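Working notes for the structure below.
The complex is shown incomplete by one protein chain, all other protein chains being positioned as in the whole.
When the chains are written out, they are named A and B in that same order, and each has its own residue count from 1.
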Amino acid sequence: MLPFIAKRIVRLAATLVAVSFLTFLLVNLLPGDAINALIPIDAQQDREFVEQVREEWGLNDPMLVRYARWLGDAATGDFGDSIVTSRTVSDEIFHRLPVTAELMLVTVGLSVLLAVPLGVAAAYREGTRVDQFVSGLSQVFLSIPGFVAGLFLIYVFAMKLGWLPATGWNRLSDGLLDNLKTVILPALSLALIEIAVYTRVVRSDVIGTLQETYVLSARSKGLKDRYILFRHCLRPSSLTLITVVGLNIGSLLGGTVVVEFLFAMPGLGKRLLDAIFQRDFMMVQGITVFIATVYVAVNTLVDLVYMVVDPRIRKAD
Amino acid sequence: MSGGTVGTLLEVRDLHTTFSIPAGDVRAVRGVSFDLERGRTLGIVGESGSGKTVLARSIMRLNIGTNVTTTGTATFDGRDVLSLPHAAMQDLWGPEMAMVFQDPMTALNPLVRVGRQLTEHLRHHLGVSKAEADRTAVELLREVRIPEPEARLRAYPHELSGGMRQRVCIAIALACAPSLLFADEPTTALDVTVQHQILNLLGREQADRDMAMVLVTHDLGVVAGRTDETLVMYAGTVVEQAPTRALFADMRHPYSEALLRSIPRTNRPSHTRLAAITGRPPDLIAPPAGCAFSPRCPYAQDRCHEEAPPLAPSGGDASHAFACWTPVGSPEAAESFARNVADGLPSAVAVDLASGGAS
Partner (left out) sequence: MAAGTRLRMPIFTRLCVVWLAVIVLGAVLADFVPGLQDPNHQGFLFGTSKTNDAPSWAHLLGTDNNSRDILARIVYGGRVSLVVAATAVATGTVFGMLFGCFVGYVRGKADAVVMSTVDVILAFPGLVLLLTVVTLLGRRDLVVIAAVVGFLSIPPYTRVARAQALAVSRREFVLAAEAIGTKKRTILFREVIPNCLPGCMGYALVNAAVIILLEGALAFLGLSVQPPTASWGNMVNAARVDIQINFWPVVWPSLALVFTVFSLNNVGDFIRRSRAVRSAAL
C-alpha cells in the first residue's frame, strides 16, 4: 500500500507542475498588460517610474525565468502577491476558501443524502412507476443549469416568500442559522445536477448488485429488504458513487464560479472571476493552480478511500 | 414446531416454474411432486440445466425477477409456502429453511466481514445480543471445523480458501437451526480433495441436528450412501424416484443408467459435460412431445417419441417409480436396443461400444 501512495503522490506533483506551467503560459498570454493594473493609465506618462515598477515586479524577465521563479516560490508556499490588492495570493485564497468549501460540502452532502435513497428506491423497484418517476426526475434535474435554478430559487424564496436573503454571505461565526440561510439556496442550485448524476450512478450500480448471489443468500437468511439494500447492496455501490463524486468535483468547482457570481458570495470562484477581469495574473495563476490541486488531490484521496472501503484492493496492494 | 419429530415436513405437488423471456416461455420445472419426512434426506440428481436449481429455489421462493411464475403447491410444515405473503416467508427463511449455494466465492458478500454475515440473521430472528451472537458464531465455526474461529469472525471472505468459505456458508445456513436445508451443488465449485470433507460435514450436521436436507447434485455418486431417497430429474421433470438404496440396486430409467455410467472419476475434472450421454438436453421453450429423453435414449422406440410415459411404480415396489416405456432390463428395452444398434443410432452405438460391443 505504501509504494502505491508514494506513486500517487509523485504523479500528483507532476500533474500539478504541468498544470501550473500551462496556466502560467495562458495567463501570460493574456492581452492586457499587467502594468495597467499596477499603475493608472494617466500615471504611465512617467516612463522611468513605469520601468522601475516593471523591474520591481519582474515583468521584464523572459517567461521561463519568471515561471521558474514562481515555481521556486510556490514550493516554499509563496504564491506571490495580488497586483490589485497587494495582499498575498495565499492570504486571499485562504480568506475566501471557507465560503467555497462550505458551499461545496453542503452541495455534495445534500446531493448524496437525496440521491442515495432515490437511486436505491429506483433500483429496488426497477421498471415500476417509482423507477420511471426517479429516472424522469433525474433527467429533468440534469437539464437545469445552476444559474437558472438559482434565479428561480431567488425569485421564489427571497423575492416572493421573503424567507431567505437573495444574495450575500453570513460567516459561520455570525451564527449557524444565519450562515445556513445564505448557503442553502446556492447549494440547492448546484445540487440539482449533482443529484441527477449521483442518482443515476446509484441506481444502475444497485441494479447490478441486486443480481449478485450474495444478495440472494442474504435474502435466504430472512433479512429485511431494507437491511439488505443498505447493508449488502449500498456498500459495493458506494465505491462507484465515491469515484463519481470525486470526478465531478471539477465541474462542481466550475459551478461554484457561476453560483458565487449570481449570489454575490465572497468565495474563490467570484475572486477568480474578478481577477480575470482585472488582469490580476498572479491571482488567476494562484487560484487556478489551487483549484487544480484540489481536484487532483480529491481524486487521489478517492483512490485511497477506495482501498479502505474495499478489503480486496487493500489486500492486493 | 407444530409437527413434532416425525411426519411429513415438505409436500410438493405438481410444481411448475416458467420464465417468460423474449424468445418464449422457458418451462424449467414441469410438474414435480415429492414428499420429504422430517430429519430425512432427499437427493435431486440431473445433468446441468435439468431444473434442479430452479426447483429448489421455487420451493424456497428465491427465484429472482418479475418474469417468473410458479404454480402447484409446496406445503411446508402445514403451510403452502407458494401462497404465503413475503413477510411470512421472511420469517421462514433462516429459522425454518436455509440454503447453501453452489459457489461460495459469490455467495458471500466480499465487503462484509464473516462475523457479520454469520450473525446478522441470528440477531434478526432470535433477537440475541451482539456478544451472544458472536459466541454462537464461534461455536458454529468450531462445529464446521474452522480453525481459530475467533479470528475468522473478523476476516473478509477473500481471506479464506474455497473450502473454508463453503464451511462458512454452511455455518451461516445452520445458524438459526433450520428444519430444512437445501444444499445446491455445495461441492461443485470446490477442489476434488475438499469435496468429500464438505459432504461429510453436511451429512454429520444433518444427522446431529435431525434436520431434513435436500442435496442437489449432478453427480449420482454424491447421493449414493448419503441420502434416503433420490429424485432423478431430466428437462424439468422427474424421470425416476426411489429410495436411494433401491435405486442403485435396480436402476430402471435409461437416463439414470446413463448418469451412473458418467459418474466422474476422481482423476477427471468434476464439472465436465457428461461424456457418456450423447446429444444435448432438449429445448425447454418447446419440449419434445413424447419422452423428453427419447432423442438421446439408446432404448427408444417410436412410442417414446410420441407419447410421454407417466411416472408410476411398476412391479412389487410401490416406492420405486419411473417414467419409461422401455425400462432398463425389460425385454422391450433389449429388443429396441438391438434394433437401434443395428440402425446405427449414435446413442445406442456409443453405449454398445462402451460396454465392449457385447451385442
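Rule of thumb we're sticking to: a residue touches a chain if its C-beta (ideal position, glycine included) is under 8 Å from a C-beta of that chain, and two chains touch if they have at least 3 such contacts.
Here the structure is a predicted model, which means the values were calculated and not measured.
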| item | value |
| --- | --- |
| Displayed chains contacting the withheld chain | A |
| Given A:Thr15, A:Gln44 or A:Thr243, the one touching the chain that is not displayed | A:Thr15 |
| Which of A:Phe4, A:Phe147 or A:Phe230 contacts the chain that the document leaves out | A:Phe147 |
| Residue touching the undisplayed chain, where the options are A:Gly58, A:Gly72, A:Gly109 or A:Gly254 | A:Gly254 |
| Contact set of chain A toward the excluded chain (per top definition) | 15, 18-19, 22-23, 26-27, 29-31, 139-140, 142-148, 151-152, 154-155, 159, 250-251, 253-255, 257-258, 261-262, 272-273, 276-277, 284, 288, 291-292, 295-296 |
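Everything below uses one rule, namely that only the chains that are shown with their structure count from here on.
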| item | value |
| --- | --- |
| Cα-centroid distance, chain A relative to chain B, in whole angstrom | 55 |
| In the complex with chain B, residue positions of chain A that touch it | 127, 210-214, 216-224, 227, 231-232, 235-236, 309-312, 315 |
| Parts of chain B lying in touch with chain A, wherever the complex brings them together | 60, 62, 64, 66, 89-95, 97-99, 101, 103, 106-112, 120-121, 124-125, 156, 158-159, 169, 172, 176 |
